[in-house]
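In what follows, a structure is listed as structure tokens, so that the remarks can point back to it.
As you look at this complex, bear in mind that one protein chain is not there, while each of the others sits in place.
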Amino acid sequence: MGTYNDEINIKTNGEVDIIDITSQIQEIIKKSKIKNGIACIFVPGSTGSITTIEYEPGLKKDFPRALQKIAPKGEHYDHHETWHDNNGHSHVRASLMGPSLAIPLIDGKLIHGTWQQVVFVELDTSPRNRNLIVQIVGD
Amino acid sequence: MGTYNDEINIKTNGEVDIIDITSQIQEIIKKSKIKNGIACIFVPGSTGSITTIEYEPGLKKDFPRALQKIAPKGEHYDHHETWHDNNGHSHVRASLMGPSLAIPLIDGKLIHGTWQQVVFVELDTSPRNRNLIVQIVGD
Partner (left out) sequence: MGTYNDEINIKTNGEVDIIDITSQIQEIIKKSKIKNGIACIFVPGSTGSITTIEYEPGLKKDFPRALQKIAPKGEHYDHHETWHDNNGHSHVRASLMGPSLAIPLIDGKLIHGTWQQVVFVELDTSPRNRNLIVQIVGD
């Protein structure tokens, strides 16, 4: 029984970039030598999110379009008055989606469906360097 | 300290079926002999979600109605052009809600409120057989 920690470093293209990190998580699981347990993927930062999606070009357009309806860019946000910036919608979307994903590993393999990939969703307006935390607990 | 893994097999009625899996998780915890830790409930697949809800007939209508407003069925989704199917809204809703739930167990019992049940939410358009993963880590 033990824990293993690593980071995934990615460069995003800003709003709304969806990046497949499935194989990078699998690599970290392999290095960890932990066979069975739970992996927690976490973004330190309040304008990004981790979820799963079928990673294909259509949904990469559909999902941002849905977010634009839920928390529209271009509207007034009180957040803008605090910092004189323009990413209030990014924060609202991130808090709604959540910053982390808990996902099982079994026999050394990350569990996911064939048409299901783990993704980081960049919700901030500008390109960012992101260091995602992967924390594994198991044996 | 250890890990325990099992599956919950359910048959859903398609869109938007909400199924109470609380007692099945509790059964698995009992079999695991793990008393304190974290359970991760995960759906392998990109058109379903795990969350909690007060499992009563009213909310079983209210929640689907809210999802229809957030990501409407019947609208255009680019996902439909990729596969010539019609479940773009299912995917968008699933990515927004997330595929997993992390929940504590204490003294051999799943923690939840009296009026709070753990549910699988079928977001796909057709009835599906689902094998949900329950991964427990603790001692």
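Going by the order they are written in, the chains are A and B; count residues from 1 in each one.
Quick note on the criterion: a residue touches a chain if its C-beta (ideal position, glycine included) is under 8 Å from a C-beta of that chain, and two chains touch if they have at least 3 such contacts.
Remember, predicted model here, so these are calculated numbers, not experimental data.
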item: Residues in subunit A touching the chain absent from view; value: 1-3, 5, 38, 40, 42-46, 70-71, 77-83, 88, 91-92, 94-96, 98-102, 133, 135, 137
item: Positions on subunit B where the hidden chain makes contact; value: 1, 36-38, 40, 51-54, 56-59, 61-63, 66, 69-70, 96-98, 101-106, 111-113, 115-116, 137-139
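Just so we're on the same page, only the chains that are shown with their structure count from here on.
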item: Intercentroid distance (Cα basis), subunit B paired with subunit A, Å; value: 19
